[in-house]
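Only a single protein chain was left out; the remaining protein chains are all shown in position.
Moving on to chain A:
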Amino acid sequence: MYGNDFGAPEEASGGGLLGEVEAAEAALREAAARQRRGLPASDDDLAGFFAEIVEADQKIEPRDWMPEAYRKTLIRQIAQHAHSEIIGMQPEGNWISRAPSLKRKAILLAKVQDEAGHGLYLYAAAETLGISRDELVDLLLDGRQKYSSIFNYPTLTWADVGAIGWLVDGAAIVNQVPLCRCSYGPYARAMIRICKEESFHQRQGYEILHTLAHGTPEQKAMAQDALDRWWYPSLAMFGPPDGESTHSTQSMAWKIKRFSNDELRQRFVDMCVQQAEILGLTIPDPGLRWNDERQAYDYTQPDYDELMRVIKGDGPCNRERMAHRRRAHADGAWVREAAAAYAGKRAAEKKEKVAA
């Protein structure tokens, strides 16, 4: 899961977005079936080739020529997404040991495991652009690359696990569904797979909240409290308002990004309103009302100053999240060294045998 906040739910439980993922997958197959134009005839044709492929909604593949800035933008974006999956394991992992039933424990453990899988899958997609996973992990640990700011908020109650599923995964899906049509092939394909799994996570989160909201008064209060705390940070996941977003225009032209931050945020709000009604919970926004003219909900913007503070490192959990990841990495160093030494010994034995 990941937003634009560094730097999405559907009908009642989320059918609409999954449909869009499937449509993107069909479009991807269709584009792959159409013959791409012939490879560039000469070096003078490189930029033309790139532009035509993007224009025709076909995919740029790892061995194609691409503008250096395009490559850098993609590396940054895919790496940030991968880091977000890995750091994002922490807030939810916080509740695995205390999950209130064995079934919920199993679902949550599997979900956090899925996120590790998404992280690995995305690091592999970034590696097709000519950078190694080890380098990217170092960039994260050194604080030179960011992860989604939403994970710098704490999970204080079990309902937060539900709220993360419903709102945070929901916002991530709204943000990611258009990426299933991204012009870079490996990223688009990764996003299709990830969006499908995220939509299950989103349903599971919604279901947790639904159960709480229809449970005891204490459980319902727990659910409302979680919505109160996660609503605005979730809106902030779409990033700064359009006027202040630094990477947007060029990314739109390259078809890496297809909708603006504000368009996606609006879409997210419009979807959540009905779902909150079914839950019987109140979105903590007195300004929320249907605007007939715009055919969309008017809503209160999140506090972008707070977003900037969290991005800069002063959110409630920035320090803990990074310390935790650095500690795991450092504590595991002797194990990774042992694995490398063991593999080296086995390879040397094999060589000796071949030589003999």
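Criterion: a contact is a pair of C-beta atoms (placed from the backbone, for glycine too) under 8 Å apart; a residue touches a chain by one contact, two chains touch by 3 or more; residues count from 1.
The rule is simple: contacts and distances are computed from a predicted model.
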{"item": "Protein that the absent chain corresponds to, by UniProt name, given \"Phenylacetate-CoA oxygenase subunit PaaI\", \"Cyclohex-1-ene-1-carbonyl-CoA dehydrogenase\", \"Nitrogenase protein alpha chain\" or \"Peptide ABC transporter substrate-binding protein\"", "value": "\"Phenylacetate-CoA oxygenase subunit PaaI\""}
{"item": "Touching the absent chain when the full complex is considered, from A:Ala23, A:Ala41 or A:Ala106", "value": "A:Ala106"}
{"item": "Sole contact to the chain not displayed, among A:Arg98, A:Arg289, A:Arg319 or A:Lys351", "value": "A:Arg98"}
{"item": "Chain not shown, touching residues in chain A", "value": "86, 89-90, 93, 96-106, 109-110, 112-113, 116-117, 119-120, 158, 211, 215-216, 218-219, 324, 327-328, 331-339, 341-342, 345"}
